[in-house]
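Subset of chains shown; positions unchanged.
Think of it as A, B and C in the order they're written, each chain with its own count starting at 1.
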Amino acid sequence: MPVIRVTLIEGYDEAVRDRLLEGYSAVTRTVLEALPEGITTVIEEVKQSNYRRGNQRKSPKAPPPAPEQLVRDYLGAMEKRDLAAARALLAPDFSMVFPGNAKFTTLEELIAWAKPRYRWVGKHYDRYDTVPGMTEAVVYCFGTLHGVWPDGSAFSGIRFIDRFTVKGGLLQDQMVWNDLDAVIRAVS
Amino acid sequence: MPVIRVTLIEGYDEAVRDRLLEGYSAVTRTVLEALPEGITTVIEEVKQSNYRRGNQRKSPKAPPPAPEQLVRDYLGAMEKRDLAAARALLAPDFSMVFPGNAKFTTLEELIAWAKPRYRWVGKHYDRYDTVPGMTEAVVYCFGTLHGVWPDGSAFSGIRFIDRFTVKGGLLQDQMVWNDLDAVIRAVS
Amino acid sequence: MPVIRVTLIEGYDEAVRDRLLEGYSAVTRTVLEALPEGITTVIEEVKQSNYRRGNQRKSPKAPPPAPEQLVRDYLGAMEKRDLAAARALLAPDFSMVFPGNAKFTTLEELIAWAKPRYRWVGKHYDRYDTVPGMTEAVVYCFGTLHGVWPDGSAFSGIRFIDRFTVKGGLLQDQMVWNDLDAVIRAVS
């Protein structure tokens, strides 16, 4: 039933405004379980000169890419083994935790660790989920792994899930869970 | 910078209104990366008699529990092995996927499958994340498992993550990933 | 699609607020042909002390009865031949025009004119229509007449329509059209 109106300084591009409207709609739907057609969301844009806080004009900075996009870019770069591009998306204190509680802080460590596990691996993504937050956003994505074992045999359909913390347009950390060990145990 | 105002029929309890304000704040922060102190959120409550859609008064139904709470309740009931209480929170077509792509539709199947894996297991939760959505919400929680192996030895600190789809106040499905197999492989 | 919000000093009773919401809904529907479920109307009540025009507080006077109610009251009083009650609802310069362009300014003139036309007459109302306006409202009502002719025979189902101008809680004028003459001609 609610009507959500947002007063916004004009100038944000449509994709950003879309994400706001989607986000407000989803929050409302989730919290109230209101009928979708009863949820109205509106952005009311005002000129920059028509807005002040503390009697000061505000110059909104360009918002960062959507957290999901950032994660997609990172995962794409990793899949193409474009480490430079991937690294550019990482916060200085980026850290990773992989199955078996394996912890890394550099992509090189990760690659070294993975080397004996498979010759190569690819990912099919079933879905991305973004958790909005005041201090950071979280992006989950899950799907299945496919690739080639060290012995040259192929595998596919192995479930995985990644969790990324995103802040200030950079990835803060990555957590990974998957069924690789379960599959190996099952076949061994 | 934005001001988000929500026109709401009065009568929602404070916890529900809190969740709306938190949600709108988080969406705004995540999408715009606006400074937190520049994000103002306001609920403007109106009497039920002062609101119409299509010239009809609306009687907002009581919103369901927060998705996170639903998941906490379910996990708590499972931990206490209160299957009746747990089952009451499940949608009729509830389904589960556990490590190794083990699929179940009843709690009995799950319990039977788990029996040879450990004598008992408990969970420490590091964090819950809720993803709002128009058709369903998603709740993630992750942390560590502790318990006793079949051979009577103890384990702890084994990473896990659960993903629940929540809709209409019921859990639709559960997906689980954990490091149990990785740990078993490592020690075997 | 539109959202119509009305800032109103609190204190108007529910029936008055209902009529506002109905009126705004109907105007919107009629002008835009928007889908009804897309038309949201909201009254936002504020304390009298929280409203000023020209830096003056305003004390809204009690609104008059709905124009339709005024007409119903008048017609009811006339049907009961309670001339005093009927007269109390008429503006000082009230005037009437009846079929054949018969014009009156007093109820006595009307009664004298009607006397030879029928022994008595009653009305069945099919519908009332109210036309809102800045200077006056107009109320139409139509239906059928039934009664007894001068010769003692009965009649019924004779179409009529009344038009009243309403202003300041009083009827300003009445215009009447009906099929009495058409019926008389048809049977004669």
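Assume contacts are C-beta pairs under 8 Å (C-beta built on N, C-alpha and C of every residue); 3 or more make two chains touch, one makes a residue touch a chain.
Just so you know, these numbers come straight off a predicted model, no measurement behind them.
Student: Since all chains share one sequence and 3 are shown, how many copies form the whole assembly?
Tutor: Here the complete homo-oligomer in the file comprises 6 chains.
Keep this in mind: only the chains that are shown with their structure count from here on.
Student: Need the graph distance between subunit A and subunit C over the touch network, please.
Tutor: Contact-graph shortest path, subunit A to subunit C, evaluates to 1.
Student: Could you work out how far subunit B has to rotate to sit on subunit C, using CA atoms and steps of 5 degrees?
Tutor: 120
Student: Indicate the whole-number Å distance between the mean C-alpha point of subunit A and the mean C-alpha point of subunit C.
Tutor: Roughly 63 Å separates the two chain centres.
Student: Measure off the straight-line distance from the CA centroid of subunit B to the CA centroid of subunit C, and report it in whole Å.
Tutor: About 57 Å separates the centre of subunit B from that of subunit C.
Student: Need the CA-centroid distance for the pair subunit A / subunit B, whole Å please.
Tutor: Chain centres of subunit A and subunit B, defined by C-alpha means, are spaced 19 Å apart.
Student: Could you list which residues of subunit B touch at least two other chains?
Tutor: In subunit B, the residues touching two or more other chains are 7, 51, 53.
Student: So in the complex, which bits of subunit C are touching subunit B?
Tutor: Residues 5, 14, 17-18, 21-22, 25-26, 29, 35-45.
Student: Applying the document's contact rule, which stretches of subunit C touch subunit A when the two form their complex?
Tutor: 3, 37-38, 40, 42
Student: Going by the contact rule at the top, pick out the subunit B residues touching subunit A in the complex.
Tutor: Contacts found on subunit B: 1-9, 12, 16, 19-20, 23-34, 36, 38, 51, 53, 58, 60-61, 63-64, 66-67, 97, 99-101, 129-134, 137-138, 140, 142, 157, 159-161, 163, 168-169, 175, 177-186.
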